[in-house]
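The complex appears here without one of its protein chains, the remainder shown in place.
Per-chain residue numbering starts at 1, and chain names A, B and C are given in the order in which the chains are listed.
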Amino acid sequence: MLMQLLKRELLRHWRCRQDLINPLIFFVITVSLFPLALEPQGQLLARIGNGIIWVAALLAAMLSLESMYRDDYLDGTLELLLLQSGSPYQVVFAKIISHWLTSGLPLVLMSPLLAVMMQMESESAIALILTLLIGTPVLSLIGSVGMGLTVGLRQGGVLLSLLVLPLYIPILIFGAGAVSRASMGMDYSGQLALMGAFLVGSLSLVPFASVAAIKVSIR
Amino acid sequence: MTMQEFFHMGGHGFYIWTSYAVGTVVFIGLFLMVKFQRDKIIKQLRRRYRQQKSVNEQNSKTTASSNKAG
Amino acid sequence: MKNENGDENNNQQTDSQRFVPRTILTVTNLGIRRSERWLFRDLNFELKSGEVIQVVGENGAGKTSLLRSLCGLLPYARGEAKWAEIDESECLPLFLGHLPAVKPELTVFENLKFHPIAGEFATESQIEAAIEEVQLGFYLDTQARYLSAGQVRRVGLARLLIAQTPCWILDEPFTSLDVDGCHWLEGKIDDFAKNGGCVLLTSHQSIHLPTPPKLLELSNAEQFTC
């Protein structure tokens, strides 16, 4: 059941490939703006590089949340799926996984390139990739609850960021913190463990919250 | 504590009084907003009830006239 | 499409009742409120197998809200709607909403293949048969965005043929269907009712079925609520 739904989502995303690339381009552009704003060489860029990449990854992931429920809601398939699929949680879960695969994973794959661009050393680049790998699914998970709440609204985009960004803060703190500890050569496995705990926690709670959120705004 | 020293508050008077000023503004603001909201709602409801009463009267007149005619 | 009377009788005997005849749905003084305004109150009716009920009322009387609340999309404010227990072979009522629920970027075949009906997915043969029945065989692999509104509606209606459900809830199924499309759908509804299924639908166009549908009048309970 889940696999079929996942295949459907991926096929749907694949059919309109264009808007998969936009968040990626946004991610690269925002990160490369900072060296232009600050002086490109020197220690400064390496030190704040990971913070910039993390914030840009956060915003890019949130940018692509719109596609999760909005167009299914508009042409009526979301209701049909929730009603007919026997278990709405699997529908929501499939959508979250497909959102992560189509927007979170490309960010992770792109981040080494940007780490080099920000003159980060190799071990903090590895830490960046690891933290992004654990962090981006959480972004999709929490984003799905926010998207569920605002799916019925016309101008839901701005409201979505107001709802979802405060909930992203722990992930941002631990993610950027782990990378900065790595750049100081210290061990950052503690932060990764906490992010893992956060990931598992939201994996178990979010499907229920998302279905409740969608049920509220389906009118 | 002389009055002058009271306001001076050991050089930090400005911060203390501004924070208390902000405090009173917020508290009084909360209270006034509630009062203002209440009056607005009551006025709105009164207008609506008057409107509704007039519509009901119109209906009762038309039904009355239709009974007479019928 | 319209079978003569003679054929109709034997069709009934030979074709064993697909569904066990019983009351599928009992609704007791149901009331729905839309932000402080009562759409209707104390609605009582029963939906027995083999029956077709058409909900009538002018715009805004709450026809769509009634259908959506019966299948759980919209919480109703008062009263109760009880569905009979549905055993393993059958499945939950099939609800087709106002929107055709067809993804424009998926092809006709994929639209039916990937949409679960009552928990599982239709087999290839079922889908092909349904698409043939709906006369969209030629468009099997074209993306739904190239189809006309009527054809998209037919893809949505093809789901009726796949679902093993004792009850159809159709919201304006006849919109954007052409003449013989309407005939086809009327025939389908009639066969379904003859086989013991029950249909609850709303429609602006007049429906002429061999056995006229029962009318459920939704009078606006409170005309002048403020």
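Note that in this section contacts are C-beta pairs under 8 Å (C-beta built on N, C-alpha and C of every residue); 3 or more make two chains touch, one makes a residue touch a chain.
Assume contacts and distances are computed from a predicted model.
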(request) Tell me the UniProt name of the left-out chain, picking from "Heme exporter protein C", "Ion-translocating oxidoreductase complex subunit D", "ABC transporter ATP-binding protein" or "Fumarate reductase subunit C". (result) "Heme exporter protein C"
(request) Return the single residue from A:31, A:114 or A:145 that touches the missing chain. (result) A:145
(message) I'm checking contacts with the chain that's been left out. Which of A:2, A:109 or A:169 qualifies?
(response) A:169
(message) Out of C:34, C:82 or C:208, which residue would touch the omitted chain in the full complex?
(response) C:34
(request) Extract the touching residues of chain B with respect to the undisplayed chain. (result) 1, 9-13, 15-16, 18-20, 22-23, 26-27, 29-31, 33-34, 37-38, 41-42, 44-46, 48-50, 53
(request) Tell me where the left-out chain touches chain A, residue by residue. (result) 145, 148-150, 152-153, 156, 159, 162-163, 165-167, 169-170, 173-174, 177, 198, 205, 209, 212-213, 216-217, 219
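As a convention for this text, only the chains that are shown with their structure count from here on.
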(request) State, to the nearest whole Å, the distance from the C-alpha centre of chain A to the C-alpha centre of chain C. (result) 39
(message) If we count contacts the way the header does, which residues on chain C are in touch with chain A in the complex?
(response) 71-74, 92, 94-95, 97-106, 110, 114-121, 143
(message) Using the touch definition from the top, list the residues of chain A that touch chain C in their complex.
(response) 1, 4-5, 7-8, 11-12, 15-16, 72, 74-77, 79-81, 83-87, 218-219
